[in-house]
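Got a structure for you, questions after.
All protein chains of the complex are present and in place, except for one that has been dropped.
Entry: chain A
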Amino acid sequence: MTRKQKRLAIIGGGVGFLTAAVLLVMFAFSQAVAYFYVPGDLAKASLAPGTRIRLGGLVEAGSVKRGDGKTVTFSVTDTLAAVPVTYTGILPDLFREGQGVVAEGSFVAGSPVFVADTVLAKHDETYMPKDVADRLKAQGVTLGGKENIQ
């Protein structure tokens, strides 16, 4: 092979691989990404059943019910609307009523219940998931969690 051909082979291979990578990334963005919603957004969002989303808000006071031990139901609220959530598993250490939470999962067709497979709570007492805090602040909800504890 001449110098030019060698260079072409290497550059061609590289460009081909990069193109494949870009296509793959674009495909993955369309498939494997979860959007963040608060309960008030859901009405106008019209999600297809099974779409993975992150649902954020406050755990509604008095809404936490334990089923047969491992399944827990609770409501996530942004004070405008509330969404019932079921979750099977162990809730994070910092999961509490009246505190910020992010649940990841999807709605099942024909049911208003959000089935979560991951529940994230705050990492420590001064931290509320940022997504939740921003949205709630935007809606004028006062965040009381921090003061309650300290």
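Side notes on the structure shown:
Methods note: a contact is a pair of C-beta atoms (placed from the backbone, for glycine too) under 8 Å apart; a residue touches a chain by one contact, two chains touch by 3 or more; residues count from 1.
In this text, contacts and distances are computed from a predicted model.
Missing chain, UniProt protein name: "Heme lyase CcmF/NrfE family subunit", from among "ABC-type multidrug transport system, ATPase component", "Heme lyase CcmF/NrfE family subunit", "succinate dehydrogenase" or "NADH-quinone oxidoreductase subunit L". Check A:47, A:81 or A:94 against the missing chain and you find that the one touching it is A:94.
Against the chain not displayed here, chain A makes contact via residues 1, 3, 6, 9-10, 13-14, 17-18, 21, 24-25, 27-29, 31-36, 54, 66, 68-70, 88-91, 93-94, 104, 123-125, 127, 129-131, 149.
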